[in-house]
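Of the protein chains in this complex, one is absent; all others appear in place.
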Amino acid sequence: MTTNRRPLMALGLTFAVLLVLPFVATALDSTATISLVTRMMIYAIAASSLNLILGYGGMVSFGHAAYYGLGGYTVGILYAHFVSGDPLFGIIPGTNQFLITLPAALLVSGLFALALGALSLRTSGVQFIMITLAFAQMVFFLFVSLEMYGGDDGLIIRRPNELLGLRLRDELTFYFLTLGFLAAYVGLCGRIVNSRFGMVIGGIRQNERRMAAIGVSTYRYKLVAFVIAGMGAGLAGALMANHARFVSPDMLHWTKSGELMIMVILGGMGTLLGPILGAISLIGLESVLSGWTENWQFYLGPILVLIVLFARGGLYSLIPGLRGNGRD
Amino acid sequence: MTLVLEQILNGVQLGVMLFLLAAGLTLIFGIMGVINLAHGSLYMVGAYAAAVTASATGSAILAMLAGLAAAAVTGMAIEYVVLRRLYARNHLDQVLATFGLILFFNQGVTMLFGRQPLFVDIPAALSGAVEIVPGVPYPVYRLLIIGVGIAVAVGLYLLITRTRIGMLVRAGATNREMVRALGVDIRLLYTVVFGLGALLAGLAGLMAGPITSVQVGMGEQILILTFVVVVIGGIGSIRGAVVGALLVGIVDTMLRAFLPTLLRGMMAGAEADALGAGLSSMGVYLLMALVLLLRPKGLVPAHG
Partner (left out) sequence: MAVTEPLLRIVQLVKRFGGLVATDHLSLDVRPGELHALIGPNGAGKTTVMSQIAGELRQDAGQIIFAGQEISAMSTVRRVRLGLARSFQVTQLLEDYTALDNVALAVQVRLGHSFRFWANARRDRSLREAAWRYLEQVGLDHRADVRVADLSHGEHKQLELAIALATEPKLLLMDEPMAGLGATESRQMTELLGRLKGRITMLLVEHDMEAVFALADRISVLVYGRCIATGSPAEIRANAEVRAAYLTEDEA
């Protein structure tokens, strides 16, 4: 465990590929690839954040799309007010500066995770799953009913945010920005899971009763992890709003939470690389299947059932030399 | 006042639908320890089977039988093919596998019947209205739903308190190991309970058809509301399901009916409507939050 550097090498290799990929794609004149991989990386951030509580902390949160969507809507709503000139709630002026919209998105998603976590972490097991799902759906219905922000149809963000003179409209620039955020967030997760805090979170997953017996108030630690994860999803949402230049209640829908869970499981829970692999594979699979048939979910569903029944440990454990290195 | 009475009855009628789903969901969890997201799909299957049969044959009786049979058969098939392998697994695996089932069923139904909602007529014999109190007419069909709900609740009560299966169900809900130790054919018990849950979900679906329109996604919409019911009532508890379902049904209906009007007395029309719609769609979830703060185990917990 202390000597095995393979997981780290695999992670480094993945990032090296992501770093080189746009140059190859540009040489092959395939800009669609750059956009697709950008999407994959944004989902990888969201999945990594979910992995922090699901994979490392053992909290089966089924409402992760709420933070993702709130992050996106924060960017969208601030942009809408920037364009219209009316301040939000009569006091907060709109903006298109990423240096403001991003922290705002993190704040909103973090605060919401705090409120939701404070309530739902009073329970556990199936009840916890149902409650996180239900509260996330509450946010979904709220945004569906908010006609002033497009309701069902969502909000169009005509121009991406401005950031230090960078051209975020440019596919390549945005790609590298996203890659940077992915690297930073995964790096942060890597530090957290091995820190004192991470040891406690991992301990809570393995045996909460034991943790209480050595004097840990598990609730507080779970709540903090919940907030960190929520903010990660908010980051992904803010990036997606800028990438797609569009936000809609779709981002908040419960099936989105399900997809994020699938990414984590598919890639390998409780590993740093797993959620990245999971996001790449699921988005890849979706785009391949949807190229063949518009009824791709008809095939994805059974595939998913088979994965759960027969392929435990995810893709991560299929990589030679990494088997058994889960939860490193 | 008459409007309030009417809306309360509408709330009770929604509560009955939720109860039919919640009872099955909570029983299945109580006995088998399985969380089944595809429970909403059974509701959808029941609704579609009934709607298609009704438009093909024109017979309400046949439609009803088709809805019940389709839901029960689908339910047992799900149990036999997938869920049986998940009893010993953790909740995460159960959630993911049954999520996969939802994708499969929703897309499958879309492929068979398209995205357009189906509309079902209320059977002619039930299409009238009766005056429940002088001057207040109320649709017979909705009254029938309420009646069916009461009958099912009473039936379940008798089943659980008076029969051997009920005894096992009660024992299973409090102590799963004990039932196993009793040497009961646990597989059969599981299939029976699952079939019963599927039947109730199908019943709710086929009755909902003439009221709500039959479409893909109808299952999940009501499933999540059912989760709210189960959490409020107390997981694994049938009495909790009754209390939670009625509470959620009535609160949701009343908020949607009266909140926008109430707000319009305080602010401009358009804003009041927007806020009213937003708040009333959040109402039952806020109710759930309140219950969690005060009674984390639900209003009528299953154990003690």
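Going by the order they are written in, the chains are A and B; count residues from 1 in each one.
The working rule: contacts are C-beta pairs under 8 Å (C-beta built on N, C-alpha and C of every residue); 3 or more make two chains touch, one makes a residue touch a chain.
As the structure is a computational prediction, the values presented were derived from the model and not from experiment.
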Q: List the shown chains that the missing chain touches in the full complex.
A: A
Q | Residue, one of A:R5, A:R158 or A:R209, that touches the chain absent here | A | A:R209
**Q.** Listed residues A:P7, A:G117 or A:G198, member touching the removed chain
**A.** A:G198
**Q.** Residue ranges of chain A at the interface with the undisplayed chain
**A.** 1-2, 191-192, 194-200, 202-203, 206-207, 209-210, 212-217, 221, 224, 327
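By definition in this document, only the chains that are shown with their structure count from here on.
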Q | chain B partner contacts - residues on chain A that touch it in the complex | A | 54, 60, 62, 119-120, 122-123, 125-127, 129-131, 133-135, 137-138, 141-142, 144-148, 254, 258, 261-262, 265, 295-298, 300-305, 307-309
Q: Using the touch rule from the top, collect the residues of chain B that touch chain A in their complex.
A: 29, 35, 82, 85-86, 89, 91-93, 95-97, 99-108, 110-111, 220, 224, 227-228, 230-231, 235, 274, 277-278, 281-282, 285-286, 288-289, 292-293, 296
